[in-house]
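My questions all concern the structure below.
The complex is shown incomplete by one protein chain, all other protein chains being positioned as in the whole.
This part shows chain A:
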């Protein structure tokens, strides 16, 4: 279908006249764009400080080896080199190891062994970035090569080499075990079920690969004792606390600044050795030091995502009532457990693997292991492993539909949680806040023209053409999280917000979350505008600077709107409460006699007597009297602790054509209906969905971080790690329903990762559906032409 004969969908038309400026929620152009379209964004690598030096890292060329010796003599002698630091040097200062976000430890620079290809071994600080790279070539490291653990399925074999011999008493590669659900109850349901479908499903290792790689500029001022770190961090406050704990610098003497960030997707949540190296270098040399990864360093060493090998089972009655799901997961955590997830949730929120269905029982057991691969695990817009969970259940439901020979939509419809069942407690203990699932499903099918598509498919199959239609329904759990349940390294997952209204009625909102392109400067101004009636243009949003913003855990897991967004709304209401008291004094009536219309308080029954929020702001700062006991100024601060997570959901339909001769998959159409509760800026929401859909197509068809048998990463450049361009993705068709969250102050649920979670199963379901004539029930991602071809020949191969 070309652009001209495509039927318009509602959101295609909304971009017309989108330059209105709503005082509150609504489509509004972004406040951050004027600088970006002029090339005036301010990213870490744009920072140039007087006397700044450049740091480059020497990385291990092998996956597993003992370090025999490191000779830096020649590098030290390079005329432009200021310092060469090895693991042994850091060990002397007690800085060779650092904590990970999962309470494991990770080597800043290797001292004893290297444990993955690309691991940090030494660093050079030089006058310019070229000289720093040159000097890396002059460092001579002697490695004693050890056999690597590459295949996760062999990590616990008795003869597997032990990777983490740095941990006392460690004699195997076991990382952790975890389980959820009721094993006995689930086994009982499986025993009596008419139908049980079992499938081995792999979610391969992928990488967020933001267009801007990771990096920082560290600037330690000896006189003041203050360290300023400009860095690519999605969580500047959490990073500051960890740096204080690692370095011994007092926390108030550390300022972490995230300037504009060129995409994050979870890749910029962890603390990487490079940041610590730059800090150490600046402390030692006393000058600002810049470190920027190159693309290979980003792909081979920073936070990967997924890498779950899952055996899924689903039990049902013969007529299609799903009874239970059961799964065992083998999780590859790489050489160090660098997962960024709440401490009580080592598998993130994988516990929502029961999906959007009303079941009798569910059980999951998980074994996590170490391998000779880069650390990480939670990244790439996955909402703390929900993308794996949703992929598992949505594939299993399609496998069940295949075996029962029923339409996958009918099977889903029969089993979806019904609106009257909310709040719904799942069999693994999650309390879904609100949902009208069938309404979203119906809209998606309607936009896609599902029945027509099935007719078209039937005709094409008769002609030998391979057309597939894939449907997926997902429920997310985002907005972590309630402090009684959730913390990262002991830090509660709450977020602060501070709002000041200046005398002339202009406002500054300071938030602890951190935009990486999501448009917080716009969305958060709109949240305040909706509450106070101040135009968004008059509201400055500050984020990303620990000296200027209240504490909070940052932006990942789609938590900005659910947590910081709630904080912004509530701090606005706190300001409004104070404004009401001031207004009562100005209008000489009691507080109870005032009513609020957006932007002004008026006397009930006499709307001619009113004061605007701007009038009130001036009075708050002026010389006149204020009501008894009231302090001057008009400002407030809060820290928001969510009572529950929020549960966005959506229904996706994907249409693919598979070339029978080349096995190439073409995504012809993709329809996405999302429900993220209250919609603050529909334009930004649509953009978030589009980006996630492209990610999903990438993961389903192209992207994989793969290794050879020696543990060499063979996806170390963008020539090998394939990311969709404009040619691999279709024109997105989107729609929405609105089911507000009952516990969020404005009913919003978050949207950042919905599409990344929901789209991979939709694409894979479509491809497998296209291959139905070959008797194929499942094939693993990424569905590249060669893998699809193998599947068509009856020899599917699981990815490694």
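FYI, a contact is a pair of C-beta atoms (placed from the backbone, for glycine too) under 8 Å apart; a residue touches a chain by one contact, two chains touch by 3 or more; residues count from 1.
Keep in mind that, in the parts below, contacts and distances are computed from a predicted model.
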Missing subunit (named according to UniProt) among the choices "propane 2-monooxygenase", "(2Fe-2S)-binding protein", "ABC transporter permease" or "Protocatechuate 3,4-dioxygenase subunit beta": "(2Fe-2S)-binding protein"
Candidate in contact with the missing chain, chosen from A:671, A:694, A:715 or A:767: A:694
Omitted-chain contact residue, chosen from A:143, A:265, A:450 or A:707: A:265
Residue, one of A:287, A:506, A:731 or A:777, that touches the chain absent here: A:731
On chain A, residues whose C-beta touches the chain left out of the figure: 2-4, 15, 18-19, 29-30, 32-41, 43, 45-46, 48, 129-130, 208-213, 260-263, 265, 294-296, 516-519, 683-684, 686-687, 690-695, 717-719, 723, 725-727, 729, 731-732
